[in-house]
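Of the protein chains in this complex, one is absent; all others appear in place.
We call the chains A and B, going by the order they appear; numbering starts again at 1 in every chain.
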Amino acid sequence: MRSLKTMAMAGALLAFGAIGMAAPAAADTVNLTLRHCWGGDAEMAAMQKVVDKWNAANPDIQVKSIGGSIGAEEITADAAGGNPPDMVIMCDNSAVAGFAHDGVIAPLDDLLKAVGADISDIIPSSLAWTRYQGKQYGLPFGQDTYALYYDTDAFKEAGIANPPKTMDELWDDAAKLTKWNADGTLARAGFIPNDPYKNTEQTSAYFDCQFYDEASKKVTVNSQACVDWLNWFKKWYDTYNKNNAMVNVIASRTGGDAGLLISGQQAMGIYGEWNTGGAYLPVVAPNLHYATAPIPSQDPAMYGAAFMNGNAFMIMAGSKHQQEAMKFGMYLMTDDASKVMILQNSSVPQLKSLLTDPQLTSIPHFQAFLDIAAHPKSWTTPMISAYAELIDGLNNALDAVLTGGADPKQQLDDLAASVQAKLDANGG
Amino acid sequence: MSAADASMPPGRPRRWVWRPRRLTREEWRNLRIGLAFISPWLIGFLGFTLYPMLASLYYSFTDFKILDTPRWVGLANYVQMFKDPLFWKSLTNTLYLTVVGTPLAVVVALGIALLLNTKGIRGIGVFRTIFFLPVIFPVVAASILWLWLLNPPYGLVNQLLGMVGIHGPGWFYDAGWAKNGIILMTVWAAGDVVIIYLGALQGVPRSLYEAAEIDGAGPWVRFWNVTVPMISPAILFNLITQGIAAFQSFTQAYVVSAGTSNSGSAAAIGGTQNSLLFYGLNLYNNAFRYFHMGYASALAWFLLILVLIATFGLFRISRGRVYYEGEE
Partner (left out) sequence: MTTTSLRSESAARLDAGVGRRNRGIGRTLSMLGLIVLSVIYLTPFVWMVSTSLKTAVQAVAAPPVLIPNPIIWVNYPDAFLRMNYPRALLNTLVYAVPCVIGTLLSCSLVAYGFAIIKWPGRNLVFVLVLATMMLPGQVTLIPLYVIFAKLGWTNSYLPLILPCFFSSYVGSWSGAFFIFLLRQFFLGIPRDLVDAARVDGASELRILFQIVMPLSMPAMITVCLLTFIDKWNDFYNPLIYIQDQTLFPLARAAQVFQASHKLDWAQSMSAAVLVSLPLVILYFFAQRKFIEGITLTGQKG
């Protein structure tokens, strides 16, 4: 019996042994943990460089960084658990509202005041996508936006001089650029509205479709404008998807986001700014001749603007050193610190001062994105706690309309009702 | 190896007669030692099965986001469940997989097992190795592989179909065909079912066939009147285990929908038009994407009830149709 007990204990020890012990903190120094979302070797190294520089200059506040892509569930679980990090950088700000609503992250307004932070250099629209119900819950740390990439050789061949500016021009140009095979498959699509992403967030505002109205706290995704917008997607499929021709082109994409542009199967596409970067198109497709321009808009006032979101720096509500964390956050908002990651990822800066930085303006095809970032009408995700449900539902509705023959109005009505119910239950 | 004393089919329980009587010293000793030996399981059962089961039953009546304490909402989660179109979608998807896919896999596997059981076949070991290989092949690798084989324009399947003049379907990109792709994978990976049939078939006495042959029974009659009754426990077992597996289907659909999705890496999973939104995926989305732990618990309990009803239903239907050795 005794040996049995010993064995059970040994087993338990074996199992518990893997927990490992956290290193004890030295006195007088505040140790902070930063969980960030970058996982590639080069990205991790770049972020480490940023952190190392801080650590060298601030012996009293030492930051330990942990990389690797993050899901919202990880942060929520960390908050529920015993040992959350002090700071988090998510590569996707859409979770900010949910975290703020659930009390996972701390509001920053008082902290910013306490450390005497000056945030006037941060682009206001970038601050907007880390705000929830009037309070600042995060700081932008590099952002993403989208533009029309087009194959200049194909444009020459079709005799098109300038990129399209309106949706009508886009339609006409696409028709000229489309080439069919004898068997009814597409040799080259002019434009595919839902590749490489569904492009719901990326195109809605060009049709004046707003997902949510902040003032009335109503989900407005079933407005007539939004119905028209879904019908715009549908028009492409009705015309070009006979025998699944367009779906087959999407299914054949390999080689990253811009794969269809590279393979010549698509002449125009909506891609993010990071594709221009040194790690992607210049390396993968050195012979591709392309250019970038703002995405065409139905509403002329919106031409030049685009959807923006990005990496959000947040301080966990459970952190015991929020002021120190805030100081580190403001360090990230300096030109030097921001530029390291922005150049590494070829992303759009969140700082006004960097919009004209020669190191960024000299990246080929990058100017279009810097202009979008400066455009006052550029928009972002609605900051609501049930955003995951909204965007999932919207993507499902789009699928149902494009390939399932569903009625756009019906789909959007159902979606609006179900998300509204969740929001009302959540209180925002 | 007889399993007679404890592993009898749940459909025909042996009667347990509780005779209250004093245990002898010897019996007390054995009870203590026996319980000590099974204590790992006992602790595990209490901690990893019974407690979580009861807790999830409780959660299913609450509004519970993992950070807050659960708030009692009565039957609200169950009411919401029956009003949720995604719940119905996931249920019908899963039923399709179970009702179409499971019998198909079980029948194809039986066909292969019958071929393998032909008298005098050579190389049975080699064939068995081949048919079993997909079973140990990692599900993730298999899903990536089938994603490629069933790629509409470039995949081998549609290319081969094209050679004989058939325009292949869009498989995972077509809501009407996506589930058939998953079923194809299931049938391919049903080698364990083949092995179980083969074991059962090899247990059928040759003499029965020979007797039937003398009575003038053809191969078809022999199959229905000798083979099927004799291996009926294996058929029932395969139907139940494969059916339960289909009910809990997750990984293939996850890998396929992430691999075909164009809504970014952080999106919900479920395939085009939610055609691959199986019950387990809907539960996963609700628990780990939206953190509706209460609602997800209600989904889990509904699943449990469904599985129990289906299993006992199968036993019920099979009663009198399944032949257990030593019964007569």
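Note that a contact is a pair of C-beta atoms (placed from the backbone, for glycine too) under 8 Å apart; a residue touches a chain by one contact, two chains touch by 3 or more.
Quick caveat, the model's predicted, so the values are computed rather than measured.
Q: Looking at the whole complex, which visible chains does the left-out chain touch?
A: A, B
Q: Among B:Val99, B:Ala141 or B:Val221, which one is in touch with the chain left out?
A: B:Ala141
Q: Who touches the missing chain here, A:Arg253, A:Lys327 or A:His375?
A: In the full complex, the listed residue that touches the missing chain is A:Arg253.
Q: Of B:Ile33, B:Val99 or B:Ile166, which residue touches the hidden chain?
A: Here the residue in touch with the unshown chain is B:Ile33.
Q: What residues on subunit A make contact with the chain left out of this view?
A: On the subunit A side, contact with the omitted chain comes from 3-4, 7, 11-12, 14-16, 18-19, 39, 66-71, 73-74, 77-78, 80-83, 252-256, 259.
Q: Can you name the residues of subunit B that touch the chain not displayed here?
A: Against the left-out chain, subunit B lists 1-3, 5-7, 9-10, 16, 23, 27, 30-31, 33-41, 43-45, 47-49, 51-53, 55-56, 59, 66, 112, 115-116, 118-122, 127-141, 143-149, 151, 153-154, 156, 159-160, 162-163, 188, 192, 195-200, 205-207, 210-211, 213-214, 219, 233-234, 236-238, 240-241, 244-245, 247-248, 250-251, 254-255, 258-259, 261, 265, 280, 283-284, 287-288, 293, 296-297, 299-301, 303-304, 307-308, 311.
Methods note: only the chains that are shown with their structure count from here on.
Q: With chain centres taken as the means of their Cα atoms, state the distance from subunit A to subunit B in Å.
A: It comes to 38 Å between the two C-alpha centres.
Q: Which residues of subunit A touch subunit B in their complex?
A: Contact set of subunit A toward subunit B: 1, 4, 8, 11, 69, 71-73, 76-77, 79-80, 92, 94, 102-104, 185, 194-198, 243-244, 247-252, 386, 388-389, 391-392, 395-396, 399-400, 403-404, 414, 418, 425.
Q: Touching residues of subunit B toward subunit A in the complex: what are they?
A: That would be residues 33, 36-37, 39-40, 63, 65-68, 84-85, 151-154, 167, 170, 173-175, 260, 262-268, 270, 272-274, 285, 288-291 of subunit B.
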